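Up next is chain A:
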Amino acid sequence: MGGDALGRARLLLGRVVDRGVPRGGDHADRPVHHRRRTPAAAEDRVSTPVVEVTDLHVSFPGVHAVRGVSLAVHPGECVAVVGESGSGKSVTARTLLGLTGEEATVTAGRLAIEGVDASGFPERQWRSIRGRKIGYVLQDALVSLDSLRPVGKEIAETLKLHRAAPRHEIPGRVIDLLTEVGVPEPEVRAKQYPHELSGGLRQRALIASAIACGPRLLIADEPTTALDVTVQAQILRLLAERKRAGQALLLISHDLAVVAELADRILVMKDGVVVEDGTAAQVLGAPGHPYTKSLLDAIPGPGSRNTVAGDVVIRAEGLVKTFKGRTAVDGVSFELRAGQTLGVVGESGSGKTTTARLVLGLLQPDRGTVEVDRRQTQVVYQDPLSSFDPRFSVRRILDEALEVGGTPRRERVKRSVELLEQVGLDDSVLDRRPLKLSGGQRQRVAIARALAPRPRVIVCDEPVSALDVSIQAQVLDLLTGLQAELGVAYLFISHHLGVVHHVSDHVLVLKDGRAVESGDAHQIFTAPADPYTQELLAAVPGGHYDQADPSRRALPGREQHHRLVRPQVG
Partner candidate 1 sequence: MRIFAVAFLALVTLAALAPGLLTGGTPDAADALAALQGPSADHLLGTDANGRDVFTRIVYGAAPSLLAGLGATALAVVVGTALGLLAALGGRVVDEIVMRLVEIVLSLPTLLLALLVITVTGPGTVNVIFAIALYTAPSYARLVRAQTMVIRNAGFVEAAVSLGLGRGRIVTRHVLPNAFEPLVVLATIEVGTALVAAASLSYLGLGPQPPAPEWGAMLSAGRDYFSVAWWIAVFPGVAITLTVLSITVVGRRLQRRIA
Partner candidate 2 sequence: ACGETSVPQGSPAKGGSLVFGVNTEPLNLDPHASPQDVTGLFTRPVLDSLVALDDKGDIHPWLASSWEISDDGRTYTFKLRTGVTFSDGTPFDAAAVKTNLDHIVDPATKSQLAAAAFGPYEKSTVVDPQTVEVAFKEPYSPFLAALATAYFGIQSPKQLALGPEALAKKVVGTGPFVIDAFTPHQGITYHRNPDYDWAPPIARHTGPAYLERLEFKVIVEDAVRLGALTSGQIDAIASVPPVNVTQVEANPKLTIIRKQAPGGNYNYYPNNEKGVFADQRVRQAFRDGIDFATVVEKLYFGTFDPAFSAISPETAGYDKATETQWRYDPEGAARLLDEAGWSARDAEGYRTKDGRRLTVKWPFLKALAREQRGTLAEQVQAEAKKAGFDVRFVDVTPADFTPKALAGDYDLIDFSWQRADGDALRNLFAISNIPRPDFFGQNLARWNDAEVDGWLTDALRTTDPAERAALYAKVQQKANAEASIIPVYVFTYLLGASKNVQDITFEPQAFPVFYDAWVSQA
């Protein structure tokens, strides 16, 4: 699949307008500097950068999180920082606001905000910068608003703190801001609490509060990670609008596809070091560093499936499930055959998990039937951590699963090690608890546990959405590999279309509990019949589906997508 992805990324570049200026890339190997440097290095720019930092080092007790990062963001420019989890992206961003926390030690060659040296700023001065000069949209959009206050208050807070508007005008300004970020019915929304808003609305409110005082720079840290495709597209559009309005953007993401939509410059970070720095075109088109290449490789795309269908292992007929008058699953039927994968897609709340729970017998359908041998069925949950008893070590987790599968006690250790090998782990994890494993390791253990009783079917509910791209790719490879080897069938649930396309033989598209489309995966991904499916596909950033099948261009959904997501094309 790797080659495929890389190819797509390259093609995609053709349409990215390069407005960045090439710069000497890699500062990683520079020694740590404590003296200030003159801003000469940036003098080739016409305008003063909104922020500029050179040779930044941040360390926490025991962790040297950022090592010699340099970056500058100019007005109207979008700089993107990409890199794997823990590579220091967020820490770098927080440094620009003086918010690294008390435990951090920060040194920089130069740290300037609008050309003013900020390295010696006292807290008071930093406060006047935060929110007023630089707006920051936190990584965890869903929990970044105070859950106990109406969102309007949160937005007003920025205005009040900086006395940006007379007191009596503030409510009006809040409404304006909400309107500006595209929140419908802003008067109603302003009075609502975060839990009453969808993820997309929350993210918008958060952006509204960050731009309330009209900051020069907006930092958006993983602004779309937690959101499903359709909402993700809306947020990207919003950010693009901000950029067009002349706001400088610092965009942080681990998803190259997202970044490609907006960035003028891209910095690739790994282990606290910028391994690659250049215009979007340079980085995406001619990645110099192997890590950048591997990131590009990891973008999933359609797999080449050549599986052999066996007998039916799951047959669901007309499943209906209603919760308190709300129909979560409404007449869903499907069939899964041994050795094959059925992908289930649909936006959040469309009934995917409920369907899985019905199959697993964790819920009883109100109507309809499921034929499945439950003893032969196992699950891999979306959130592996919570599916493990926190007190259990990996050894006990596997032991219990093997016990259920009827493996005799004395063979269990041996089998455990075998299972771990199968999922690409070694026995060093045996005595660790789930909390002490990395996300990828946890997911592998979850798969190992599912394999332990030698099931014929594995239900995978969002098995990779919590993982970052590189690990995601590994897990997907593992699953397909196991399928080829053991002939298990997967019921594969995900809202990530690329992923589903990559692994599935057949696809079931759910909307509001109803199956709007189902059939051959390739067929559906290349020629979706239902408008909803089309919309879903259109919302995928990077728009690589039209690359995969140029014939899709003619579709109306496609047109809209262009207008919405990449208005700067042209």
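Following the convention adopted for this analysis, contacts are C-beta pairs under 8 Å (C-beta built on N, C-alpha and C of every residue); 3 or more make two chains touch, one makes a residue touch a chain; residues count from 1.
Behind the choice of candidates: all candidates are chains of the complex that A comes from, given by their letters.
Being a predicted model, the structure only gives us computed values, none of them experimental.
Checking the candidates 1 or 2 against chain A in this complex, the single touching one is 1.
On the side of chain A, the complex with candidate 1 involves touching residues 360-362, 374-375, 377-379, 381, 383, 386-391, 400-401, 404, 449, 453.
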